[in-house]
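All protein chains of the complex are present and in place, except for one that has been dropped.
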């Protein structure tokens, strides 16, 4: 049995305290709901999500990071599994493909890059609308007409868990 | 001496006749101005651009395609150099990085993916505004605040050549 | 605290029963010794190793697969975490880079490809010599003079664990 893997995409670098809280809560709830949480493994939203994952006690999903560098020391301190790629931003494609579903939290150009990959790969994308940035801008919208569906807007981390649980009949495969 | 390489990004698949003409003209003028033209090597805008490149007589830039597949037979018929990657959409990153400057022509999610890569890689991006799609939507705008500049808006292929010639003191390196 | 990640490289496809047993035992001992075991996620040696990992009861390392395809259904049935790349054989590079140490079990051209990557990335490489193939051919040898050390020869899975425990003062980072 494998836990499902969910990609979380959001900005690196310094982030707003409010967004940090949302990312932390999202990580906590995903892990508690037994989802493995995959991200780019760096600071900012990624670190806050991983911190949330690791704050969960008992049986939980793991924090998995797909690093742009070839050096493990660039990983944030809250990952259970850190995997270096040495491919720089090209790893954005992997962050999108490796998750069964994609969640957007805030974000700028890097998050938009990953979101467009998610769209091209046919992944369901859920935007945490209150987190501003790319998540807010594209919630309820679409990137082009190649797909009939929309980027799903969610108002809270809790709603994201409900949406995910609706997608998956079984939590493990 | 190497000719400079310019990436052109736009939609694959069936495209509007009007956009096709613009892409063709752009390819012709870039090649005539001695730029190598790099694209994703497929149909749609990419094919029209390559066709324009090859319609240019005498000394000219080349049409270079970075293919998503591992199979040369997927290349459009108007490329001088076709390079398969076998990496699928992950090759979007290479299309962005391999050019010294990026030009947007119309486009949907794939073009937006390449444009956000261009932005992250610090490339100058020029949007052919009348070509609609991503080019129109982001002309004169920016993806985030990591850069102080904007995506440059150009009204015609001719204007793009002028902008490029302004960037590069010497046409070859 | 992160468990350390060890890459195991060996042939896909039909493998000798004897090698299958060695791979299974290696997976079991690595997992029991609390190492995460990363491989290419397919059949053959990879499947046997993963099966060994999952046969271990109680606290254990995980079986992580880096798949060549973009489709989760290509993963073998014994992985805890399956991560598709859609990059085909290009993912060999990632299998080598993502582990802190590399272990060779039998193998042909694919394993040799991953072993040369391990060498270029400066990873310690341990060859399970009795498993034949690439492991036997290169045990105690080197690929070139860029490194002063050799590919370490191990006679058994048990010896590999001893070598690994010697490398790492602490099992987790």
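Order of writing sets the labels: A, B and C. Residues in every chain begin at 1.
Definition applied: contacts are C-beta pairs under 8 Å (C-beta built on N, C-alpha and C of every residue); 3 or more make two chains touch, one makes a residue touch a chain.
Computed from a predicted model, the values in this text were never measured in an experiment.
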Residue among B:11, B:49, B:64 or B:102 touching the omitted chain
B:64
Of the residues B:5, B:150 or B:163, I need the one that contacts the missing chain.
B:5
What is the set of chain B residues that contact the non-displayed chain in the whole complex?
2-3, 5, 36, 38, 62, 64, 70, 72, 79-86, 93-94, 97-98, 100, 121, 173
Chain C residues touching the chain left out here are 88-90, 92-94, 108-110, 112-113, 116-117, 119-121, 133, 143-146
Tell me which stretches of chain A touch the chain missing from the display.
70, 85-90
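Here is the rule we use: only the chains that are shown with their structure count from here on.
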If you average the Cα atoms per chain, which one ends up farthest from chain C?
B
Between the Cα centroids of chain B and chain C the separation in whole angstrom comes to 41
Which chain C residues reach two or more other chains?
70, 86
